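Note that this complex is displayed minus one protein chain, with the remaining chains in position.
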Amino acid sequence: MRKITYRDALREALIEEMHRDASVFLLGEDIGKYWGGAFKVTDGLAQEFGEERVRDTPISESAIVGTAVGAAITGMRPVAEIMFGDLTALAMDQIANQAAKIRYMFGAQAKCPMVVRTPFGAGVNIASHHSQSLEAWFMHVPGLYVAVPSTPFDAKGLLKTAIRGDNPVLLCEHKLLYPLEGEVPQDDYTVPFGVADVKREGSDVTVVAVLFMVHKALNAAKELEKDGAISVEVVDPRTLTPLDRRGIIKSVKKTGRIVIVTEDCRTAGVSAEIAAVVAEEALDYLDAPVKRVAEPDTPIPFSPPLEKYVIPDEKSIIKAVKEVV
Amino acid sequence: MRKITYRDALREALIEEMHRDASVFLLGEDIGKYWGGAFKVTDGLAQEFGEERVRDTPISESAIVGTAVGAAITGMRPVAEIMFGDLTALAMDQIANQAAKIRYMFGAQAKCPMVVRTPFGAGVNIASHHSQSLEAWFMHVPGLYVAVPSTPFDAKGLLKTAIRGDNPVLLCEHKLLYPLEGEVPQDDYTVPFGVADVKREGSDVTVVAVLFMVHKALNAAKELEKDGAISVEVVDPRTLTPLDRRGIIKSVKKTGRIVIVTEDCRTAGVSAEIAAVVAEEALDYLDAPVKRVAEPDTPIPFSPPLEKYVIPDEKSIIKAVKEVV
Amino acid sequence: MTTDLPKEKLVEMYQKMLQIRGFEEKLFELYSQNLVPGTIHLYAGEEAVAVGVCSSLRKEDYITSTHRGHGHCIAKGADLKRTMAEILGKKTGYCKGKGGSMHIADFSIGMLGATAVVGAGLPIAVGAGLSVKLRKTDQIVACFFGEGASNQGTFHESLNMASIWKLPVVFVCENNLYAMGTRQSIAMNIENIADRAVAYGIPGVSVDGNDVLAVYETACKASERARGGEGPTLIECKTYRHRGHSRVDPARYRPKDEVAEWLSKDPIKRFRDKLLRFGVVEGEIQAVEKEVSLQIEEAVRFAMESPYPQPEEALEDVYA
Partner (left out) sequence: MTTDLPKEKLVEMYQKMLQIRGFEEKLFELYSQNLVPGTIHLYAGEEAVAVGVCSSLRKEDYITSTHRGHGHCIAKGADLKRTMAEILGKKTGYCKGKGGSMHIADFSIGMLGATAVVGAGLPIAVGAGLSVKLRKTDQIVACFFGEGASNQGTFHESLNMASIWKLPVVFVCENNLYAMGTRQSIAMNIENIADRAVAYGIPGVSVDGNDVLAVYETACKASERARGGEGPTLIECKTYRHRGHSRVDPARYRPKDEVAEWLSKDPIKRFRDKLLRFGVVEGEIQAVEKEVSLQIEEAVRFAMESPYPQPEEALEDVYA
């Protein structure tokens, strides 16, 4: 199968959906013809679809998302880009209090089919305001879906599902994934929400990982196989809401052990919820304590040795796995 | 000992600290002489300390918190009020990206001694935009402390600690607690951060609860004692950051069972972190799965029977306890 | 002052104003009897704004609303019964009891709902305007908000965005002088909110918000401008709420003579006098008044007799 990058996979999804459905349009800062998005995901789209449908906005995160909400409840399917995930903080009210609640508050009179795309993640030395992973905030917002594609295939398929669905979705991308290549079919396909993907089968320990951490987990798994002959199963939830609890538990029942690897800071992060699910629903199958591998509870520092120190890596995953096996 | 309300305990803390330290001042919407705060916590304070130190603001949550940040890093000790906890979403950037990170980003050149007081919680039929419990978002913000007083004693003591400390603190209050009476010493005292309080000793099961849920847990404990002779230990963390993990684990080691009761919605909530801590650090002591009692993953509905249905109550706590014992 | 409006339109406007007033006064009563859960923010005194603006709209046009939303709802044509039922938390209410007073909505008439986060409705109105533009219909959007809301960041971002994209949005600032207990002069350093339009390169107009015809005419101009693709307008309607901010507020922060002065400018009383001068006869007016009071009674009866939702319904409608 042909290989394309995560960035191109996202772009293809946008292009195909915009061709398929005239109600899909894009808005965000510098997504248009002069820049094509800070990470170039929308490069060329303004040229292809015009500036009405690929809309450069002022620096007004709150109004970007709010505008998407207003458009969504009146028949459109907006895809908003927030240039950096950290900046979702500026739009938190529109995301969590408006987009996510509008259907419920109004007794299902409205639907709010919109997507907010945003890149999370550290690793490029751009410090505390441009490097966070904040998925957990949004898992704690009923009414919102949260997708976390780790491969080009998932990126395209999940974004299509997000656009076609009738609910607001936060699509979490990752800065380091954009250049990553992977197989993506030419034909139209979608990836369903709420279905975890076993990215690698194994029998000794379940490693649940999201976004860029999936790849570090896969590397670690390879290493561990060679090394101490530990067989690691890598499970990628692909969406955090809905969370495929059954899929995760199924794997834990098989392996009896779980290590959860996420890039957000440890306390009250994504891994906390997954750990809690296991502690509630699969405790009897556990042969060892649950392990979380995550960033320590600090902001992301700038200097390369500091940043490297806080981001979970293969070594920390291997160490955690060895501790539970 | 004299009894005063939670509201008065908070007010006393503010008054005493303002007398003690001229750098303490208050700002917020309608906290001044015309209203005294939506929940009357600051009633009379503008009259006592003047409008310079008890400052009514425009409806500008982001600037309220940002102003507090700017004042804090230049020598003052602001206490900001956000009228409803749901509205912290509007100030999320200033809380999470500015206040909490300013010390770290700037290499400890600054300190940011400020408090944001805000009421969370449902139960008075004011629907989706005025009823949430969003503590978990803030637990996921390194650099910020999160206090959750459940009694007048804790309210006064924790608020004093918050004001005197050199870090930003979110003080989570609860709408239904304001009229609650409890013993509060006349003398100056503080309640330390990071020290859980065993609100009731017991031996069969640990119930960790926060804010208003502490009282429901205590009621349930009484019921259970009568009823099936189950002895419940109720642990109140009092601060979520820092979280007294040792205190919680100590209790779990004793009882072998844990039920976590919080009013936020279940997924990725406060209870997830506590469950994760136990699953990581005390798994071997558990005789039963961890249990979370929390709100279902919905916005808070308006109508009384609907709202009542989603808020955890004594019955749901008793049920959960019985399931693990 | 004269008017070119047909008598039927005038009477219809009067009727709507009466409906709002009657509805609010009845709610006040029900609240005192503990029949209204939660809180309510009454619109009494500001009827000329909602009715003046909504009378300039078509059915398919949109409005966005606030915590003080009953008036907007009724003016846009919502059913009194279902509105009342919602505020009482009943299953027959517009939002099946999930929303209540602060989240009233009727999408079937373009009433896109009330948000209780002050200022949060503005970007949503901008989005509706953008949607109209992209769908190439000739709808417009009227966006209601208070003078207090005009200090929110969303006000700024929204007016700017609507301006650069020339969206068909009419921003209607209901300046009732107070945001809760905070007088305008405490919260901003200008007299006229309309002056803020300068910052966005759009027209800003202040109008007597207790004169329904003045509001109507101003709104018509703004609506035409919007429908004509010329972009948004900021209209400031100077008005006053008759009661406290919310049901429990005695509003002691308002000077007595200020209250008295504004009560004497009651928009309903003024419009009634005008109607007589325009040749509507007393009998006709009284007939409308009678009809409205029956409608309100009926709404109350309907709401009171309606069942509450089943508790488990709380779990429905989170996702589509």
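A, B and C are the chain letters, set down in written order, and residue numbers restart from 1 in every chain.
As a working rule, a contact is a pair of C-beta atoms (placed from the backbone, for glycine too) under 8 Å apart; a residue touches a chain by one contact, two chains touch by 3 or more.
What you see is a predicted model, and the numbers here were worked out from it, not measured in a lab.
In the whole complex the chain that is left out makes contact with A, B, C.
Although one chain is not drawn, the whole complex shows that of B:I4, B:I102 or B:A294 it is B:I102 that touches it.
Of the candidate positions A:G44, A:P58 or A:G228, contact with the unshown chain belongs to A:P58.
From the options B:T151, B:N167 or B:T206, the residue with contact to the unseen chain in the full assembly is B:N167. Residues 29-30, 34-35, 38, 56-60, 62-63, 86-87, 89-90, 124-130, 296-299, 301-310 are the ones on subunit A that touch the missing chain.
In the full complex, subunit B makes contact with the omitted chain through residues 23, 25, 52-53, 55, 57-58, 60, 62-63, 65-76, 78, 93-94, 97-98, 102-113, 142-143, 145, 165-167.
Residues of subunit C in contact with the chain left out of this view: 151-157, 160, 163-164, 186-190, 195-196, 198-202.
The working rule: only the chains that are shown with their structure count from here on.
Note: centroid distance subunit A to subunit C, computed from Cα atoms, is 40 Å. Subunit B and subunit C have Cα centroids lying 36 Å from one another. The set of subunit A residues that touch two or more partner chains comprises 93, 97, 104-105, 142-143.
Multi-chain contact residues, meaning those touching two or more other chains, occur in subunit C at positions 95, 97-99, 103, 115, 117, 153, 318.
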